[in-house]
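For reference, the structure is listed below as structure tokens.
Missing here: one protein chain of the complex. Every other protein chain is in place.
For reference, chains read A, B and C in written order, and residue numbers begin at 1 within each chain.
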Amino acid sequence: MIKNIEISADSLSLQRCRDFVNSPANGAEAVFIGTVRNATNGQAVSKLFFEAYESMAIKEMNLIADQALHSFRISKIAIHHRIGELGIGEIPVIIAVGSAHRKAAFQACQYAIDTLKEKVPIWKKEYLTSGEVWVSAHP
Amino acid sequence: MIKNIEISADSLSLQRCRDFVNSPANGAEAVFIGTVRNATNGQAVSKLFFEAYESMAIKEMNLIADQALHSFRISKIAIHHRIGELGIGEIPVIIAVGSAHRKAAFQACQYAIDTLKEKVPIWKKEYLTSGEVWVSAHP
Amino acid sequence: MKVLTFGITREIIGAAEITLSGNSVTSVEQLRSVLTERYPKLSQLNSLAIAVNEVYANDEIQLNEEDVVALIPPVSGG
Partner (left out) sequence: MKVLTFGITREIIGAAEITLSGNSVTSVEQLRSVLTERYPKLSQLNSLAIAVNEVYANDEIQLNEEDVVALIPPVSGG
């Protein structure tokens, strides 16, 4: 298996993502970890809620992994996304990439997180002191 | 503390590097993990040996961390390098960066590993089937 | 046909799922105008993509009674 796609209501594991992409033929692994910030645009955030159109999100995450494996010289990729309620500092997303060389690993990892944020049907609601907001919904 | 620089003869810990850069104000963490490949230029590698000019290497790693903190909007950086004998799949280097936003985290992480490979006085000897070679020493 | 709602579209429409007749709605474009007429707040969103059977669909795509349609307001994962 060269790709590992998961959506989970439980805490994501950095070690598990990293172990998936490890291989004796790799010299480089790039990892992105998204974390819940305590503020957005200067407003305090108390928690986040993530909702997914899970079956389609899994398809889109698989597309991203396939495209990354096709476009860059990488050997393995893991994309894990969490759903449900997350407190400050918790991890909504981990992307790990293994490759012979580091440049491809970084490129693929950035491509994957950029494209995930653009395409994958997952939505984030922020709990601010001023109320709840679905991120990016309105101009 | 916003930077964490270590050279160690013991196994590096991904979790420890990641935990160092974690912060409630961060939304992104980029991590680079170097691993020992089983081949180089088509030749099988059985193990590596890393030697450091340790006191100077620590200084140069601190310079890289300072420069990264100065040049990119990041909040924390950890650079850990291992020395001694390493088998295939083991980890010579981990660089972790924490930031409010992902672009700065990726840029700083790449800057740090690129500069480390260029400047830090650490040397790698490869054990090939054809013999031992100090990497990059000769044309 | 079944229309699934997510994120803010679920709050606007007030249901996780509605059912429309495939006789009256035969294309994605037509679906859009029916929905925005019935739920004007949908037109205030930054964007509203439509997925048909879990694939992003252009306005020209034709719809059948058995299709599963989903409303995709601006995504914000990661």
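One rule holds for everything that comes next: a contact is a pair of C-beta atoms (placed from the backbone, for glycine too) under 8 Å apart; a residue touches a chain by one contact, two chains touch by 3 or more.
Being a predicted model, the structure only gives us computed values, none of them experimental.
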Item to check | Chains shown that the absent chain touches, full complex | outcome: B
Checklist outcome for this item: Where B:Leu12, B:Ala30, B:Ile74 or B:Leu116 are the choices, the one touching the absent chain is B:Leu116
Item to check | Contact footprint on chain B, counting only the chain that is left out | outcome: 34, 50-53, 55-57, 59, 81, 92-93, 113, 116-125, 134-139
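Here is the rule we go by: only the chains that are shown with their structure count from here on.
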Checklist entry - Which chains lie in contact with each of chain A and chain C? => result none
Item to check | Chain nearest the global centroid, as defined over all protein CA atoms shown | outcome: A
Item to check | Centre-to-centre distance between chain C and chain B (centres being mean Cα positions), rounded to whole Å | outcome: 48
Checklist entry - Residue numbers in chain B touching 2 or more other chains? => result none
